[in-house]
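Every protein chain of the complex appears in place save one, which is left out.
On to subunit A.
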């Protein structure tokens, strides 16, 4: 159990983390989601007592981090795969960590075996690939057999096999009743692993919800229609009591009706349709919309006039979004009203 209360970190004028309050519960994987620079890593460093909060508090099983006796046996963390001395062998890296927390030497062999690095235990860490470094970092997190595990962007830069391995590892750790807290800037990744979501943007808490609820609330399905007899179609739909949203490029969108019903209605009135397609908004879009809103809010409340416009979802780094290409602002405005 990790309890974060009113956690705030300010660097000069910039609020990196702003009044965060949430709890990470045992037995599930909690995803910590936010765009790059949202304050995820800063929050995690404060959880581990590495950075001092400007205000607020973090408790690990009810205690402050620096009050924990042998902290690696309470919480294991992978913050940065490269946070190790490259000239030291994998075994010695883990041994010095183990000794500092009174963990027996035999445990080093066990975790090396768990992450599959036994064969290269005597090799220097600087010769390791990113994936191997990541595995060594995870071995360090598992060393004290802790009840709480924390991973900062663990799948970044890994090959598909490594990603698969980490996903399964996190799930199995949670299934053993442990608290698993994992950060990512990819909604698609979280959708596959996390049971619970904590979303932040610009250092603020945007959502603290179960994955199932998040999907239910945010995966909007609708029907997209294009027709050369646009005015006539609008009129017909309006008379049938169907709410239509006009989006750019002559397309119409209808929420909450089956494409079959709309098709039949159009046929009755002999209206030609060029497109009639069911659409599903992806979670990735929902997430971007959520965080874009926080950026917008931030700009309106704090920034002087003439500041850079709030980034549109399309400006964000990340992989191409699956699903339909919906014009951002209009679709978003409608979605927010709903």
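In this text, a contact is a pair of C-beta atoms (placed from the backbone, for glycine too) under 8 Å apart; a residue touches a chain by one contact, two chains touch by 3 or more; residues count from 1.
Just so we're on the same page, contacts and distances are computed from a predicted model.
Considering only "Ethanolamine ammonia-lyase small subunit", "Nitrite/sulfite reductase", "ABC transporter permease" or "Extracellular solute-binding protein", the record for the omitted chain gives "ABC transporter permease", by its UniProt protein name. If you put the hidden chain back, the residue from A:15, A:58, A:77 or A:117 that touches it is A:77.
In the complete complex, the residue from A:66, A:161 or A:231 that touches the missing chain is A:66. Touching the missing chain, out of A:87, A:157, A:228 or A:278, is residue A:87. Annotation for subunit A: contacts to the undisplayed chain at residues 45, 48-52, 65-66, 68-72, 77, 79-80, 82-89, 92, 95-102, 140.
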